[in-house]
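Working notes, beginning with the structure itself.
Missing here: one protein chain of the complex. Every other protein chain is in place.
Just so it is clear, A, B and C label the chains in written order, and each chain counts residues from 1 on its own.
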Amino acid sequence: MIQFHCDYAEGAHPEVLKMLTETNLEQTEGYGKDHYCAEARNIIKRICGTPNADVHFLVGGTQTNMTVISTILKSYEGVVSPETGHINVHETGAVEHSGHKVLTLPSPDGKINAMQLEQMILEQRNDEQHEHMVRPGMVYISFPTEMGTIYSLAELTTIYQVCRRFNMPLFIDGARLGYGLCSPKCDINIQQLAALCDVFYIGGTKVGALFGEAVVITNKKLQENFRYHIKQNGAMLAKGRLLGIQFKALFQDDIYWKISQHAVEQAMRIRQALIDKGYHFFVDSFTNQLFPIMTHEKAVELAKNFLFTTWQHMPQNQDVIRLCTSWATKPEDVTTLINSL
Amino acid sequence: MIQFHCDYAEGAHPEVLKMLTETNLEQTEGYGKDHYCAEARNIIKRICGTPNADVHFLVGGTQTNMTVISTILKSYEGVVSPETGHINVHETGAVEHSGHKVLTLPSPDGKINAMQLEQMILEQRNDEQHEHMVRPGMVYISFPTEMGTIYSLAELTTIYQVCRRFNMPLFIDGARLGYGLCSPKCDINIQQLAALCDVFYIGGTKVGALFGEAVVITNKKLQENFRYHIKQNGAMLAKGRLLGIQFKALFQDDIYWKISQHAVEQAMRIRQALIDKGYHFFVDSFTNQLFPIMTHEKAVELAKNFLFTTWQHMPQNQDVIRLCTSWATKPEDVTTLINSL
Amino acid sequence: MIQFHCDYAEGAHPEVLKMLTETNLEQTEGYGKDHYCAEARNIIKRICGTPNADVHFLVGGTQTNMTVISTILKSYEGVVSPETGHINVHETGAVEHSGHKVLTLPSPDGKINAMQLEQMILEQRNDEQHEHMVRPGMVYISFPTEMGTIYSLAELTTIYQVCRRFNMPLFIDGARLGYGLCSPKCDINIQQLAALCDVFYIGGTKVGALFGEAVVITNKKLQENFRYHIKQNGAMLAKGRLLGIQFKALFQDDIYWKISQHAVEQAMRIRQALIDKGYHFFVDSFTNQLFPIMTHEKAVELAKNFLFTTWQHMPQNQDVIRLCTSWATKPEDVTTLINSL
Partner (left out) sequence: MIQFHCDYAEGAHPEVLKMLTETNLEQTEGYGKDHYCAEARNIIKRICGTPNADVHFLVGGTQTNMTVISTILKSYEGVVSPETGHINVHETGAVEHSGHKVLTLPSPDGKINAMQLEQMILEQRNDEQHEHMVRPGMVYISFPTEMGTIYSLAELTTIYQVCRRFNMPLFIDGARLGYGLCSPKCDINIQQLAALCDVFYIGGTKVGALFGEAVVITNKKLQENFRYHIKQNGAMLAKGRLLGIQFKALFQDDIYWKISQHAVEQAMRIRQALIDKGYHFFVDSFTNQLFPIMTHEKAVELAKNFLFTTWQHMPQNQDVIRLCTSWATKPEDVTTLINSL
C-alpha cells in the first residue's frame, strides 16, 4: 500500500535524526533553556524578521492550539474560527475544555473573510444583550487551511485590519506552514505573514520533524509568562533540546523549505494529472492536500493500492477523497498513483 | 409604557410574598435542609408522579443549566442543543466555561427532531477519527422552546427513544414550563414529560416566583452527590427555605397552573388579533411568546407605548418582534395593545 | 431550641421585606439595570467614599468569591488565602473548579500577616523553577475572619503595601462585614477598608437581607466587563432589582449598621458571661462569633436547649464550640443562654 493518507506517516528528515544522534550524550539544561533551543530561536527570529518575538517550542498541534488560545482569551471570550477549523472539529473539544466557546464562521473552502468577521463582531457588540453572549476575543485561522487553500496577501491584510480595529489578536495555525508558503499560488512570505498576525506557529510534525511546533509570539502583550502556560498545559518537554535540535536542523540549511517545496511539487503533479483526466475538485488547492471528486467505484478501486481519506460522500454516488503528500513522498509513488487515476 | 418585553418584569405572585412574610422570623436550617423545602419537594414529586425523583432548588436558569449539564457530561463529551438553545446563545458560554462544547442542530422553530439527533450521533460514533471529535453525551431541549413552540407527545417520545438507545441523558429546560404545559396545543402533561426525560426543571423565575428553579432528577444514576455540584457552582442558597416556601406557595393550591393559564390566554388574545389584522408569524406559537412580522414603521410606532423585543430584521423593511405575556399581564393592557395593532 | 448556630437562620429584616412587597408589581428592566440597583449603587459608593467604584449585586458568598477570584487571576496564578479561609475549606473547591490553586498560609486565628505573605511571594518568584510553580496572583482575606477576628488598620495597611509592591490585587470577603466594622475593637471604618483593597464585598445574606452580596470594585483595571463574568458564572439574577431594593432598604437609614451593632452587642454579653464564669476561648473574638472551650459534658448539656456548632474536639475531653449571634438574635434568648452557662 502506498500512503497518501496524511503527512505524518514517516519519522523525520534524516538530517534531523542525524543531529539528534550526534548530540545524544551531551548534557544540557532541561525545559528549553539549553543552547540548541537558543540557537533555533535565533534562526527562526531572523528568518521571520521578528527580532523582538518570543519563540517557544511545543510538541504537537492540538497542544499548541489549546495553550495559545487559552492564554489569550479572557474567560468570557470565545475564539472565532472557520467552521472547518481544526480546533472546531478535530481536537476533542480541547478549546472548550479550557473554558472557551469556538465561534464559527461558514467556510466552504476552509477560509474566512474580513467582512464575515467584522459582521460577527459587530452583531455581538451591538446586541442589547451582549453581556449574555460570548464575546469574540481573538481570531484563529490556519495557513494553509484544512482544505489546502491559502490566504492571499490582500485577504490576510484585510482580516488583520479588522482584528486590530477591534483589538482582537490573530493567531495563525501553521501546522503545514511550509506547504502553504511554498505553494505556487502563494503571494506572501514568512516575514509578511509574521507581520500580519500576533502569534503563529511553524509546524514541524508534518514537515520533517519527529514532532514539534515553533510558536512565534510577535505581540509583546501576549509574551508575558507564556512559559507558565506551557508548563501548566503539560506541554513543556523535559528534554527541551530535542525540539531546539530539530528546528535547528530543519532551518539552518533551508531544509524546511526544500522539503516543503518537494511535497507541493508532488501534489501539483497529481493535480495536473487529475485535471488532465477530467476530474473536478471539491475545493481547488495548491498545497500538499488535494480534494478530487470521483465515483465511489473509482475510489474503491484506488483504495486497493493506495491509502487516502474519504473526505465525504456526495449525491449521485460521488466521493470526495483527500490525497496528501509530504516531505517524504517518493516521486515514483506519485507516478504509480497517476497511472492508476 | 406597557411591558410585553419579558416574563420577569414584576416581582412575585402575592401569595408567594405573603408566605415569605409570614415565615420570615422562623428559624430554620440552611442550604435547603429545612422543612419548607421538604414539603415543596414532596408536592412536586407527587404532581410529577415521580416518587423516587430527587428535587433540588436553584436560583436561576443559567445557573441550573450549567450545573446540570456539567454534572452529567464526561470531560470529552458535549451537549446536543438546538442552535437557538438558550445555553448556546444567551448564557455567555457558561457551558463552555465548564469545559464542554455545545453541539448544535439546526432548529428554525426552536425544536429538534429525533432524526437529526440520531444522524449527529451516528456520524460521530462511526467516524474513523471519532476520538478526535467531541462525543455527544447528552441532549438539551427546552419546553417550551426559545421560539415559544412545544414538542408533541409523539415528538418527545421519539427523541427520548433515541436518547435511550444511545445511553444519552435527556435534559429539559423548563424555565417557562407552565406556559408550555398550559398551551391549548399541548398534548402532554407534567407526568408524561417527567417520564420522557432524565432530568428537567420547573421554572419559577418566569412563572410567579421572585426567583427559583426546581430541578427534578428522575434518573437514579444522575442523583448521586448532586448537592456537591450545586455548592461547587455557587448555586446553594444559604437561606434555602426561601426556595422551598416559594414553590410550596405556587404549587399547594395550583397557583402555578392558574397563572400559567392566564398568561397563555392573554397571549392567545393577542395572537387572534394579529391574525384578524392580517399579520403573519415568524414562527407560529401557542404559549406566552409570539413572534409576529410587521413593517419596521409599524414596529417603531408600537414602541412608543409598548416595550417589546425586536427579534430580528428581515428583508423588505420587515421586523420580527417578540411579544411576551406573563402571570402578571393585565387583561386591560392586552386590550390596549390589541387596539394599537 | 434557641439558635446560636449561624447568622442566616431567619429571613430578612422587616424593612427589607416591606420594601420588596411595596415594589412588587412595579415593572422594571432585568439583570440589575433597574433604578433600584442604581440607587443602591449610589448609596454604597457614597458610604464607601468611592465615587469611581463599580458596584455589582450577586446572590451568595461562594458565588461571589468564585466570580471575583476567577476574574482576577490568570490561568497560572493562584489566590493566597489563610488556611482557614472560606474558599479553602467550605466552598467545595469552587476556586479550583474555576481552574486555580488556593495557596494557603498558616493562620491559627484566621488572619494572615504581611511578613508571611511577602515571604511566600518571594519564595516563588526567586525559585529557579518558578515557572513550574503556581504564581501567587492575588490575596484573599475576610473581614471579619472565619474565627471572628478582625484586622487592625495597621495590619491591613501593611498587608496592602505588600500586595501593591508585588502588583497583586487584594480581595476582602465581607460576608459578615457589618459585624466586623461594628466590633468594639475595630479601629477601621468602611472608607478606610475600601481604600486598602482592590475589591471587597458587603455581605447581605448574613446581615439582614434575604440574600445578596454587594461587590465593590475600586481598582479600575478589574472593572472591565465584570458583568460578563457575573453572567457566565450563573450569578446574574433575572429580577436584579430584588438585590437593589434590599441593599437600598438596608443602607438608606443605616439599618445595616444598627443591626450589626445589635448582633455584636449580644455576642459581647455572652463573651462577658463566659469570662465571668471562667471559660477560656480557642480564639478570642469581638464580633458576632465566639469560640469558647468547655468540657464535652457541658457542651452536651447546652445542646439540649441551644443549637450551636461543635467546632473541634480538643484533648482532655474538651470541646471548642461556636456561638453565633445575628441581626435577629433576641436579647431574651441571650439571657437564657447566659443563665445556662
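Heads up, the rule we're going with is that contacts are C-beta pairs under 8 Å (C-beta built on N, C-alpha and C of every residue); 3 or more make two chains touch, one makes a residue touch a chain.
This is a predicted model, so every value here is computed, not measured.
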Original post:
Which chains here would be touched by the one that got left out?
Top reply: A, B, C
Original post:
Which listed residue, A:44, A:186 or A:328, touches the chain dropped from view?
Top reply: A:328
Subject >> Hidden-chain contact residue, picked from the options B:52, B:225 or B:339 >> reply: B:225
Original post:
Of A:142, A:183, A:205 or A:325, which residue touches the hidden chain?
Top reply: A:205
Original post:
Which of B:23, B:71 or B:288 sits in contact with the chain that's absent?
Top reply: B:71
**OP:** Please pick, from C:2, C:38 or C:133, the residue that touches the omitted chain in the full complex.
**Re:** C:133
Original post:
Considering the whole complex, which of C:56, C:101 or C:241 touches the chain not shown?
Top reply: C:101
Original post:
What is the set of chain A residues that contact the non-displayed chain in the whole complex?
Top reply: 3, 6, 8-12, 14, 17, 20-21, 23-30, 59-67, 91-94, 97, 205-206, 210-211, 228, 231-239, 242, 328
**OP:** Pick out the residues on chain B that sit against the missing chain.
**Re:** 31, 70-71, 74-76, 99, 131-132, 135, 225, 227-229, 231-232, 236
Original post:
For chain C, which residues touch the unseen chain?
Top reply: 75-76, 78, 89-93, 96-102, 129, 131-134
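Throughout what follows, only the chains that are shown with their structure count from here on.
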Original post:
Going by C-alpha centres, which chain is most central here?
Top reply: B
Original post:
Which whole number of Å gives the spacing of the CA centres of chain A and chain B?
Top reply: 42
Subject >> Centroid spacing, where centroids are CA-atom means, of chain A and chain C in whole angstrom >> reply: 49
**OP:** With chain centres taken as the means of their Cα atoms, state the distance from chain B to chain C in Å.
**Re:** 34
Subject >> Interface hub residues of chain C, defined as touching at least two other chains >> reply: 228, 231-232, 236
